[in-house]
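Note that one protein chain of the assembly has been removed; the remaining protein chains are unaltered in position.
Going by the order they are written in, the chains are A, B and C; count residues from 1 in each one.
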Amino acid sequence: MDVQVKLFGAFRDCQPEPQVVLALAEGALVADLRAALEAHGRAHWPNFNPALLARSAFASDSAVLRDAQPVPAGVGMAILPPVSGG
Amino acid sequence: MDVQVKLFGAFRDCQPEPQVVLALAEGALVADLRAALEAHGRAHWPNFNPALLARSAFASDSAVLRDAQPVPAGVGMAILPPVSGG
Amino acid sequence: MDRHHLTVVEIAEGKLNPDAALEFVSDPGFGGITMFVGRVRDLNHGRDVTGISYDMFVPLALNGFAEIAAKAERDFGGKLKLYIGHAKGRLGIGDLAMVVAAGTPHRDEAFRACRQVVEAVKHTSPIWKQEHYVDGDSVWSEGCSLCEGHAPAGGQAHAHAPGHHHQHAPEPGR
Partner (left out) sequence: MDRHHLTVVEIAEGKLNPDAALEFVSDPGFGGITMFVGRVRDLNHGRDVTGISYDMFVPLALNGFAEIAAKAERDFGGKLKLYIGHAKGRLGIGDLAMVVAAGTPHRDEAFRACRQVVEAVKHTSPIWKQEHYVDGDSVWSEGCSLCEGHAPAGGQAHAHAPGHHHQHAPEPGR
C-alpha cells in the first residue's frame, strides 16, 4: 500500500514538497514505515539526518502511533520531529 | 500630644467620622496608643471589638509600627485590622 | 522605578485595565508574561453576593506595592517588569478587584514572580473588603493580621504557602 507522510519542522527542508509517498507491504507496522522513510531519506535527501529521524514520532491526524502499532490503512501519516511549541 | 488615628475596615463602622484624636504623653509608644484606643473604644463605641483591636496593627503613611516603637511626633497614624486584599 | 507600575484605581473614576498591564510589562527582550486578574464573584460560602466594597489606606498600600516589587526584582534577577493594580470603592459582580502582570525573558520567572506578588499583595497590603449580600447584610472579611507574631517586620509577605487559606479568614472575593 502507498502511505503519504507529511513532513514537519526540520524535515521541511529536505525537499520542496511537504510530503512523500512510500510503498509499504499490507499490514506494515510503524517501525516498517520508519525504516522506509530512513531508506528514502538516505537515497534522496542530501541533508537527511538519521539521528533526527530516530528522535521523531509518527502520527495520524488524531494520535501519535508507536513503532509496534500497525500503519492504519487509508490514513495520511506525519513525521513529527521533537516539538518546541510556544 | 494629640495623635490622629485613621480608622479602616471594620473600625469604619464604629463611628461616622473616619478618624479619632487621642491624647498621649510625650514619648508614648505604640503600645500606649493601642491602650488609649482600647479605652476610647470601650467608652464610646457600642460595637467595639477588643479582639479585633488585638489583631490590628498601627501604621504611619509609610510603615507598620510595632508596639515597642515610639509614636512618631506630628504624623497621622492608622489602625489596620487584619487585611484581605485582592 | 519605571520598570514597575503601581496603581490604585478608585472605581468611581475608572476601571483596572488588563490591556494596559500587558502593554506595560512587555519588552522586546521578554518572552513570557503572566497576568492575574481578580474579579468579584457572585457567591461566597453559600451566600449570594451583590458586590464588595474595598477600603484601602492608599499611601501605605502604594508603599507596600513598591516593597513587594523591589523584593521581586531581587528574587528574579532584575530582568522583570511588574504591573500591580488594585481597585478601591464599591464593586459589582464581575468587576476587576486586582490586576498583577509580570514580564520576564523566560516563562518560569514570569509565573513565579506573578504568583509571589499576588500573594504578597493579598497578605500584606492595607486593603479591607466588605461583602454585600442579597439579603441586605454586609460583613467585613477576616484576614491576615499585620501584627508582630503574625507577620514579619518590613511589610513583606509572610510564610503562607501559595495555596494558603485562612481558617479564621475565608477569602470571599476569590
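Methods note: contacts are C-beta pairs under 8 Å (C-beta built on N, C-alpha and C of every residue); 3 or more make two chains touch, one makes a residue touch a chain.
Because the structure is predicted, anything quoted here is derived from the model rather than measured.
Engineer: Could you list, sorted by label, every displayed chain in contact with the chain left out?
Structural biologist: Even though it is not drawn, that chain still touches A, C.
Engineer: Against the chain that's been left off, what residues of subunit C make contact? List them.
Structural biologist: 18-19, 22, 26, 28-43, 93-94, 105-108, 110-111, 114-115, 118, 162-163, 171, 173-174
Engineer: Can you name the residues of subunit A that touch the chain not displayed here?
Structural biologist: 6, 8-10, 12-13, 54-57, 59-64, 66-67, 78, 80-86
Criterion: only the chains that are shown with their structure count from here on.
Engineer: Between subunit B and subunit C, what's the gap in Å when you average each chain's C-alpha atoms?
Structural biologist: Here subunit B and subunit C have centroids separated by 24 Å.
Engineer: I'd like the Å distance between the centres of subunit A and subunit C, where a centre is the mean of that chain's Cα atoms.
Structural biologist: Computed from C-alpha means, the inter-chain centre distance equals 50 Å.
Engineer: Could you put a whole-Å number on the gap between the CA centroids of subunit A and subunit B?
Structural biologist: Centre separation, subunit A to subunit B: 73 Å.
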